[in-house]
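Take a look at this one; I'll ask things after.
Note that this complex is displayed minus one protein chain, with the remaining chains in position.
Up next is chain A:
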Amino acid sequence: MENESGALSRVSGLFSARGYNIESLTVAPTEDPTLSRMTIVTNGSDAVIEQIVKQLNKLLDVVRVLDLNDGKYIERELMLVKVKASNQYQDEMKRISDIFRGRIIDVSDNTFTIEVTGSSSKLDAYLESLDSESIIETVRTGALGLGRGDRILKA
């Protein structure tokens, strides 16, 4: 979509005005600074998704819409998790983080901060594997998506 102020609120306003769900939404400028790219995770019946795509296409700031589920795609999300750094959790946390290819990116006397990337469901699984008592806070970017191979979304 056009990289213009107001574009984001047009999209989010559309979702709330028409009662569509937003599970996550990420947006940032692209290699072409006049354009931003947004990934929205939503849910609904086929008819609802069809309407969402059509309604998004109607927005003047939206250049193109691609429903990634119509073909093969890659999904990634980044999460930062801050956990308690007590001996009780330490080994377990390191072991699980290894399995999920998480990296410890910050250490303090009381905390570890781990960075994990993957599909949203992988991040969910990672969180579930940790002892919930040990989690201090989490922050997630929301999912990013890209078509595989020749599936390209360009203006």
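Here are a few things to note about the model shown:
Just so it is clear, contacts are C-beta pairs under 8 Å (C-beta built on N, C-alpha and C of every residue); 3 or more make two chains touch, one makes a residue touch a chain; residues count from 1.
Quick note on the criterion: contacts and distances are computed from a predicted model.
A chain of the complex is left out here; the name its UniProt entry carries, from "Acetolactate synthase", "Hemoglobin", "(2Fe-2S)-binding protein" or "ABC transporter permease", is "Acetolactate synthase".
The hidden chain makes contact, of the residues A:60, A:74 or A:99, with A:60.
One chain is missing from the display, and on chain A it is touched by residues 1-2, 6, 9-10, 13, 17, 47, 50-51, 54-55, 57-63, 155.
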